[in-house]
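All remarks here apply to the structure that follows.
The complex is shown incomplete by one protein chain, all other protein chains being positioned as in the whole.
Our next item is chain A:
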Amino acid sequence: MTDTTHKSAVPKATSERVKTAVPTPAPAPRRARVWRGLTPWLFLLAPLAFLITFTYAPIANMLAYSFTDWDGVSPELHYTGVGNYTELFTRPDLFEVFWVSGYYLAASVVQIIAALYFATVLSFDVRFRNFFKGLLFFPYLINGVAIGFVFLYFFQDGGTLDSVLALFGHHSDHAWLGTPVSANISLAGVSVWRYLGLNFVLFLGAIQSIPGELYEAAELDGANRWHQFRHIIAPGIKPVLTLTVILSVSGSLSAFDIPYIMTGGATGTETFVIQTVKLAFQFNKTGLASAAAVVLLLIILLVTWIQRRLVPDEKVDLV
């Protein structure tokens, strides 16, 4: 407890010092004031330039393309108004691919629970805990493309998975990517493997920011590990949990790299983003694809908004 109060006290003290320091001298000359106003902007110049060039400008471009019939290369493009959006919403088959996101959504539930479990266990004093932390986080550092290729070998007929199962005496003849259900579960499994580390680190960070005295106090009161988790850890990490859920939902709706590399969307594994990429780069309907991308963005914003309404972000106070 003392730990937290101490920490929060430090920045307050400094900010007070700054406040008192500023008004003491007579109003600075105009030039100095201009400089002072300008300084933060000068610092911001580089990041802002990057942000605008690489994030906002492409988004604005995409928005603009979504109102045209551009094919991606021709110098000619025509303004078609909301034509692309009308086409999108009058073609239900374009939204059917969202069922595939269900697999990823289910997988992210598993992922969050597993991450929470590991984070809790490893936040206590366990042998080799740093080793396990590294082990769990490591997959997240690998490039998605590499993961795709590695797992392609993993799921091959007679590949790694089959040989490992054979070691345990199970000789399966299952084509892991062979049917839509099996393929989607396999792919979702890969994405769990990949993103578990990120969730785990977020949870671990949140758990470790809970002051240790609370556990001591709880132990004195006779609480066991489960009680500690239920009444100290769970409420303590709620904001991070909400964030993770939002990230998982938007991640499942926009799953792309692993299914695209491993199956290219074949055998019923096509996600909305893969479909969009195909519209843009296979069928050269850049306009329609841009509209689809805008719609996906809106859907994700909507889902996030609904979620925030259902689970409002309360201020957590453990003390």
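As a convention for this text, a residue touches a chain if its C-beta (ideal position, glycine included) is under 8 Å from a C-beta of that chain, and two chains touch if they have at least 3 such contacts; residues count from 1.
Methods note: contacts and distances are computed from a predicted model.
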Handout entry: UniProt protein name of the chain not shown, from "ABC transporter substrate-binding protein", "Putative luciferase-like monooxygenase, FMN-dependent, CE1758 family", "4Fe-4S dicluster domain-containing protein" or "Cbb3-type cytochrome c oxidase subunit I"
Key = "ABC transporter substrate-binding protein"
Exercise for the section: Check the options A:43, A:124 or A:281 and report the residue that touches the missing chain. Expected result: A:281
Problem - Contacting the left-out chain in the complete assembly, out of A:29, A:75 or A:312 - result: A:75
Practice task
Could you list which residues of chain A touch the chain missing from the display?
Solution key: 48, 51-52, 56-57, 59-61, 63-64, 71-77, 152, 155-157, 159, 175-180, 183, 263-268, 278-279, 281-285
